[in-house]
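The structure appears below as structure tokens.
Each chain you see keeps its place in the complex, though not every chain is here.
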Amino acid sequence: MNFLIDLANWDWSDIFVITAVGYSVVFAVLILLIIVYKLMPKVLNLQLKRRLKKEGREITAKSDEEYVPGEVNAAVATALHLYFNQQHDEESNIITIKRVERTYSPWSSKIYNMNNARHYQP
Amino acid sequence: MRRFVKYYTALAMLFMLFVTGMQAEAQAVAGESGGAFFNGLAKFWENSGFSNFDIRQLVMIIIGLVLIHLAIKFKYEPLLLVPIGTGLIIGNIPLPVSDAAIGIKDEGSVLYYLYFGVGEGVYPSLIFLGIGAMTDFSSLISNPKLMLLGAAAQIGIFATFIGAVLLGFEIHEAGAIAIIGGADGPTAIFASSNLAPHLLGSIAIAAYSYMALVPVIQPPIMRLLTKKRERIIKMPPPRAVSKTEKVLFPLIGLMLTAFISPGSLPLLGMLFFGNLLKESGVTDRLAETARTSMVDIVTILLGLTVGASTSAAMFLTVGSIKIFLLGAVSFGIATAGGVIFAKAMNLFLSKEKKINPLIGAAGVSAVPASSRVVQTEGQKADPSNHLLMHAMAPNVSGVIGSAVAAGMMLSFLM
């Protein structure tokens, strides 16, 4: 697309065009995404409604799927509290494995590494 | 007695070599002008790191140590600052002039091959694949309008572009430097590998340094631009997001962004691909590998070689100082852009839908550091207010926005 600007002999208007077009496109892309994602649940819901209508049923309890219920919210708050106060470890996954591993490996921290070192095949 | 003999036999064997060596020297001394051994040792010394040493390389090594220190002590972006710091040390060990290919610039050396993935933009793409496979976009899907904040904060990129041109950088260089304002490491590396490979080291280090300093840089700006009354705004909890929406998200995102800004395809195509692997529900093992071993291997190699490619001659320049200044300013502008845009949006929103403007700061794409800063600041104003989930929406859309902006720069400047 370098046709747009003569890169060897640019002037300030080119700089402003790049800036303005560039920033506008960033907004344009994200606004388009917003529109589509806003529409998405409605379209999906429509399909659901149609299907349910065919089956002769009515949609009633729509709202309780739309919003996270109160108790979940409370759990989230608690979790956040724990999260910020406990310095929870980066990857509970790995940590868990390590803990289980320890159970099977009666090594003190220093010896433990020798067990590890067995992997070394120079 | 038997042991005694064995002992001395072996000992003799051990030192025989030295003796022979000394004899050789003695002969050399006789025949030539000096002891071959000490001659050799002296020549060896002349060519070792100690005698080739340049004070600027020492500075680079100290910078490397400082980055490692920051990473370990303050946990600032350790996954990249530890490898980059080590790379800086490795890349600035003075090397002898030799046929042996050791340095990252010597064709055929190990580092030279490992650097290939940086120079050709392969590593950043693969990192985006891993990021896609580990990121949950549901907070964004549940409240799409917050994506505007991720767009607004990209003003940091374009302000930096103008700033860089003003400071005298060539136009391609300015385009590469601009991406620092997006607060996204792999994107900055990808852009500068294409636009200004000689600045890659400075840009990458500036980008990661400021990303590391997010908890230091952002809070004062956030407090300056908001009133207590705004900081205590509570936002309604995000709605639950269905699996279908989660699957459609990456597909739609991929197509829309790629159509409008094809230059961002190597980054965003991979990001959304990774996310599809995560959300499809039928490719869990691929997503798991993408977000663990694959991204780890690439991170190790990316960090190490980015560091090692940053030589003193290229880094310790006035240009780098300008890049760091631009980086600091652009971070501030990006943060301000996000916060102010959030306040502007509130003018159009009904009371119960008002946005807490703090989350605008998360529009820079430092995920999840910015979101955590927002959470912390929000709790300072009202300990019962949890903004983390809400901040994730502008935060991840900031990643998308930065990549689109980088794609635009590539489109315009290549």
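Note that the chains are named A and B in the order they appear, and that numbering of residues resets to 1 at the start of each chain.
Keep this in mind: contacts are C-beta pairs under 8 Å (C-beta built on N, C-alpha and C of every residue); 3 or more make two chains touch, one makes a residue touch a chain.
Note that the coordinates shown come from a computational prediction; the quantities given were computed from them, not determined experimentally.
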Assembly formula [one copy per chain kind displayed, counts for the whole file]: A x3, B x3
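By our rule, only the chains that are shown with their structure count from here on.
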Chain centre separation in whole Å, for chain B relative to chain A (CA means): 19
Residue ranges of chain B in contact with chain A within the complex: 140-141, 144-145, 147-148, 150-151, 154-155, 157-158, 161-162, 165, 171-172, 175, 236-240, 242, 244-245, 248-249, 252-253, 256-257, 260-261, 375-376, 379, 384, 386, 388-389, 397, 400-401, 404-405, 408-409, 411-414
Chain A - residues contacting chain B, complex: 1-2, 4-5, 7, 10, 15, 18-19, 21-23, 25-34, 36-38, 40-41, 44, 65-68, 73, 76-77, 80, 84
